[in-house]
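Below you will find the structure I want to go over with you.
Take a look at chain A:
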Amino acid sequence: MHQLKTFVIGGVHPPEKKLAEKQPIVRLDPPKTVSILLSQHLGAPAVPVVAKGDKVLAGQIIARGESFISANIHSSVSGTVAKVDGVPDTSGYRKQAIIINVEGDEWAEGVDRDEAFVRDCQMSPEEIVSRVKDCGVVGLGGATFPSHVKLKVPKGKKAEYLIINGVECEPCLTADHRLMLEKGNEIMAGISIQMKALGVGRAIIGIENNKPDAINNLSEIAREYEGIEVQPLKVKYPQGAEKQLIKAVVGREVPSGKLPIEVGCVVHNVGTAFAVYEAVQKNKPLVERVVTVSGDSVRKPSNFMVRIGTPVSELIEAAGGLPEDTSKVVNGGPMMGKALNDISVPVTKGTSGILAFPGSESRRPAEQNCIRCARCLTVCPMGLEPYLLSALAEKQRFEDCEMERIMDCMECGSCLYICPSGKPLLDYIRVGKNRVGIMIRERSH
Partner candidate 1 sequence: MVLTLIIVAAAASFTLATVYNLTKEPIERSREAARQEAIGMVLPAFDRLVSKKLMPPSGSDSLEFNLAFDNGNLIGVAVSTYTGMGYSGVIRAMVGLTPDGEIIDVVHLEHAETPGLGDKIEKGKSDWSDQFRGFDPSEQALRVRQDGGDIDAITAATITARAYCDAIERAYLTFEANKQEIINKEEE
Partner candidate 2 sequence: MNELFNEITLFSVVSLGAIGGVAAIILFMVAQKFRVIEDPRIDIVEGLLPGANCGGCGLAGCRALAEAIVKDESLEGFNCPPGGSDVMQQIAEAMGWEAGEQTPMVAVLRCNGTREFAPPKVQYDSAMTCTFAHSLFSGEGGCPFGCLGCGDCVRACDFDAMYMDPESGLPVILDEKCVACGACVKACPRDIIEMRKKGKKNRRIFVSCINREKGGVARKNCKVACIGCGRCVKECRFEAITMENNLAYIDYNKCTLCRKCAPVCPTNAIHELNFPVRKKKPADTDKQEKNV
Partner candidate 3 sequence: MGQLQNFSKGFIRENPVLVLLLGLCPALGVTTSAFNGLGMGLATTFVLVSSNIVVSLIKNLIPAKVRIPSFIVVIASFVTITQLVMEAYLPALFDSLGLFIPLIVVNCLVMGRAEAFASKNDTFSAIIDGLGMGLGFAFALTLLGGLREILGAGEFFGLSLFPGDGMLVFVLAPGAFIGLGYLVALNNIVKKKLDKTA
């Protein structure tokens, strides 16, 4: 095996709690109704192409991503459009969604639902990109950035490495892990398709050392592919963050404010590689994804293959329901996920996990004065000074925030995780980032 690599600055090591690690992916049946949000990706919301009363099939396009950064949205079920209306999203604000009453499970024409593995792809890079775009594939690693945009190398830049993010550094989550075990071949084919689209000769799959079975499985398969290798990594959060992963895998540092392509890298999540495979080889749009349901309050931690738009409450039911003392339900990982105020919200393309915790585990500690212990600054993987940024933001000194490079913060939460005085560092940093972002935008006008 290779020697273990990792990134240099900062990082923390939260308890792993991979409770659903051994649970194979179970396919859930479609629910009675689904609510498919029009904004499930980074960028402009998609524009609906169906109206109330229309009959739709699973895999049929129902909203089109029209601007440069946007993505198509497909129906994940077959049935009738009940309405196009606002439904509360994960933060409780109403967002436009297409609500479909499910009737049967019929799929649109052209979608190949055969599980048989198809390795080779004959499409040209342009065809691959347009297929990925048509199928509404977005990054499944969390940011839900439309994948077709990332598969086109901008003019004047050259991609050297495709880095595949199999790190899954967040505690509790096991979706990528299971996928790497169960769909290794498909992922590998997806990677080679992405390599073809990008025109790169090398792909490196970064996997943390706490998933030896996945490392073995993919290394095994990688032998059959040229230019693809697996790089085991030391366990450290947030290794899965793009810039940290590039640093860990190829030792390059993406300059502040720049994209990975600046150092010749493109990063995709393993789930995205799988989605690309399905889109290109099977013509199957992104209508379902693997979601981990886990956490100390979940009776049966599981990994489900779920249709987009399924209410979270159904997933929780399928995992045995919630005990009385549950006090927090999180969409995503415990470090970066969003706490839900209502469990009836739908699963989106970006939902990698649903975690439930009792109060004892997830309540924030009481806030005290910052004792200037420098722990936050030691763990910040971006080399920032969170205590300072947070204080500046709290004092509304946003110009100073900008000078201290608040925009470099990727909101990994390491600082808040480690702070012994329970300072809500990241909360204030987010306020600061928000305001500095507005300032920067106003300036460029």
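Here are a few things to note about the model shown:
The rule is short, and it goes like this: a contact is a pair of C-beta atoms (placed from the backbone, for glycine too) under 8 Å apart; a residue touches a chain by one contact, two chains touch by 3 or more; residues count from 1.
On the choice of candidates, all candidates are chains of the complex that A comes from, given by their letters.
Values in this document were obtained by computation on a predicted structure and should not be read as measured data.
Taking any copy into account, the candidate from 1, 2 or 3 that touches chain A in the complex is 2.
Across the interface of their complex, candidate 2 is touched by residues 88, 91-94, 327, 339, 341-342, 363-364, 394, 424, 427-428, 430-431, 434 of chain A.
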